[in-house]
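Note that one protein chain is taken out, while the other chains of the complex remain in position.
Now for chain A:
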Amino acid sequence: MNINDVILKTVSKAVVLIILTFGIYLFFSGHNEPGGGFIGGLVIASAFVLMFLSYDSETVSGALPIDFKKLSALGVLLAMISGIAPMFFGGAFLSQSFGYFDLPIFGKTELATVTVFEGGIALTVVGVVVNIILSISEDE
């Protein structure tokens, strides 16, 4: 094993965790601060890409049993369902709503349906980016 690989693998273990945390933070902060579904998804995807680059893809696929094609399909589906749902409450397609609730622990919190929509976008981005990079790197 190359000495560079050892360094890369050791560093990735720590860094992937940080990137993932940052990605999730970005996703949730997007409503009021810089961030959001697209950028959050992209950061999470880059964490996965780092894992696939530093280890071989069989190892990662074994530890991380996610079919990224299905993940991206799920994302699109989620975004669409979040758009269709308001039609059953008299709203138009893709209309979003929000409200302020008193939750335990969090206190007064704003909950918005746009988070579901953004979640769909994030899953699509993660799925597509990782899927493209895996497809190319695994080609023989």
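Heads up, the rule we're going with is that a contact is a pair of C-beta atoms (placed from the backbone, for glycine too) under 8 Å apart; a residue touches a chain by one contact, two chains touch by 3 or more; residues count from 1.
In the analysis below, contacts and distances are computed from a predicted model.
Asks: Just to verify: the chain that's not displayed, which of "Acetolactate synthase small subunit", "Na+/H+ antiporter subunit A", "Nitrogenase molybdenum-iron protein beta chain" or "ABC transporter permease subunit" does UniProt list as its protein name?
Replies: When "Acetolactate synthase small subunit", "Na+/H+ antiporter subunit A", "Nitrogenase molybdenum-iron protein beta chain" or "ABC transporter permease subunit" are compared with UniProt, the left-out chain turns out to be "Na+/H+ antiporter subunit A".
Asks: Would you mind spotting which of A:62, A:90 or A:104 touches the chain that isn't drawn?
Replies: For the chain that is not drawn, the touching residue is A:90.
Asks: Just checking the interface: what residues of chain A touch the absent partner chain?
Replies: With respect to the unshown chain, the touching residues of chain A are 26, 30-39, 42-43, 45-46, 49, 53, 69, 72-73, 75-76, 79-80, 83, 87-88, 90-94, 96, 98, 110, 112, 114, 117-118, 120-121, 124-125, 127-129, 131-133, 135-137, 139.
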